[in-house]
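Note that one protein chain of the assembly has been removed; the remaining protein chains are unaltered in position.
Showing chain A:
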């Protein structure tokens, strides 16, 4: 076993290792020696051994065998050993280790040691890794030390108290009085600690906050002293007297003045003074100014002061120092909602920051610019943003693109501008846009009917230029397919006329179909567009026929299926082809802006009649759903029309978009067959019957039908239902709530049940209604639902 070497020699040895392997060897040897030394009872070089171990730990090697040594060293009477022992404790022990509890007693003893440096070690360690338990144990000691006459100890006790309060909230009460009296200290270290402690207490307890509001004048006084004091070599930083303390006081003032008129008034003058007098040439001064601005903006300040603060931020924006520009924008971002006009004044500078070479600054500028877009500046702002999009770093493109879309949607001055903007984004950053951009753009295009000709021409040209940007290509294909006739006509006011002939168009689509850059979805678009053109062109229909038949043996399953269907459309169903492929009507904008398939409806167990699952008119992302057009071979909704227009059934029942309904497999499409009905309730003139229809192994549709057998009308008729816990229930909207006399019209309500655990289905139904001015309410239990096929 090699003799233990002094710390620095070991470090030298490790550093001179030429390979990782060699280093590991040295360290293994050293650790073995250290271990051996630890085992020896008394040892001159104990602190060096532990220090060596700590060095090894910092390199990333395991060192837990040193934990107990730390505990022993801390208990040593030698200062040097205590020092390293406590350091070791801070590095190797944290509150999660059991060993940390073992040092509680040592800490306790050392807190009342005769040497302030030993006390200091204990305080430091407690503040670093003290667990909640240790904190509770030692809090009274700390409170005592807060009242000591020794400044060195007081300042450390203050920050130790901060840690304790962070660990054990309730102990804040204990320290409040001592904290208050520390404010009259002259020593900056103690004062700083006191301010930090008070800040912590106020943030955690509204009552304490209330009490410390009374200290605002005192704090203002201290702050004034700092600002107006002459040069003090001890505390000066670049001409500012103790900027660290100034910033902490400002932050405390912010908390005390927030939402409180009186406190805010008391600090108004001071803040104005600091804002105007602080030297802003160096970072220290700017740090103070920054904190002042944050405080002014967060309290109930006078409007003049507020303007002053925003102007300081405006000046920051023009500062040469990037750091300052960055934090200016961060702050402006926070107030762009509340002080919009004030921030707008600096729009020019902010937009310039989009060109800053620093990525962090660019990001801030982008966020802020997007927040500043308004109806009045949309055109100029969009120019800048589109410019930015073409040159910005990759990681910002998605954010920029979606921000531009949102802004365009809210403020576009015209539909043509809107379409142009989106096209521009797709050409520049097509790869970074979200999926719903394609259906959104298509929907937008359909609504701009006067612009169909313009749009299809533009897109066609874009397609000729570049077929790599998938979203762009998809939209272009869709438009060409849909508006191909307009494209071929050639005359369009908004754009210089160019003669396009049928073969050119088919060439373009075929290029997309064959290109390896096209994704499967894109190819699907292209194939469908080609097919649609068969009713819009006159001469080259055979070419289309052959394209379509080629793809009938395509390896891609989706394309193959489409091609086969289109082939069938040419052959067996040619009589339907024109109707199937005719122009689509304008698509209604999906108001929630959600992608198809999501619902806001929750599954409901015991329930009031559930209203709409926010109706998702299936504004289909045309991608695969354009294909639904051709589901005519199956059992689709309406032949030839997209499902959007059929969505609004009179019941306002949601279309098969609900998650629950997906479970039940699109049940709406199944035609009802005669089912057994049982009477459930016959009282007070109301006849309620129930029938069931099984949908699948676990799901069931229950139809409740009510009629009125009396001579008087029944109104406000509502049904509520409850089922066993494991069963999921969904009540659809009833057909109405009015039961006219003599059963002329019935009210039906459908209840959908999902019974995954296949428990015995029972249902409790509550009937409520009004008849002849009298309100009725009744409950009936159905213990087993009729056998369903």
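Keep this in mind: a contact is a pair of C-beta atoms (placed from the backbone, for glycine too) under 8 Å apart; a residue touches a chain by one contact, two chains touch by 3 or more; residues count from 1.
To be clear about the criterion, contacts and distances are computed from a predicted model.
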Item to check | Absent chain [UniProt protein name; select from "Alkyl transferase", "AP complex subunit sigma", "50S ribosomal protein L14" or "FGF1 intracellular binding protein"] | outcome: "AP complex subunit sigma"
Checklist outcome for this item: Among the options A:75, A:101, A:128 or A:541, the absent chain makes contact with A:128
Item to check | Among A:286, A:369, A:443 or A:535, residue touching the chain not depicted | outcome: A:286
Item to check | Residue among A:216, A:247 or A:513 that touches the chain left out of view | outcome: A:247
Checklist outcome for this item: Given A:193, A:430 or A:685, the correct residue touching the omitted chain is A:193
Checklist outcome for this item: For chain A, residues touching the missing partner are 6-8, 11-12, 15, 44-45, 48, 51, 54-55, 58-60, 78-80, 83-84, 87, 90, 94-96, 115, 117, 123-124, 127-129, 152, 155-156, 159-160, 162-163, 166, 188-189, 192-193, 196, 200, 203-204, 233-235, 237, 242-245, 247-248, 251, 283-284, 286-287, 290-291, 294, 322-327, 357-361, 363
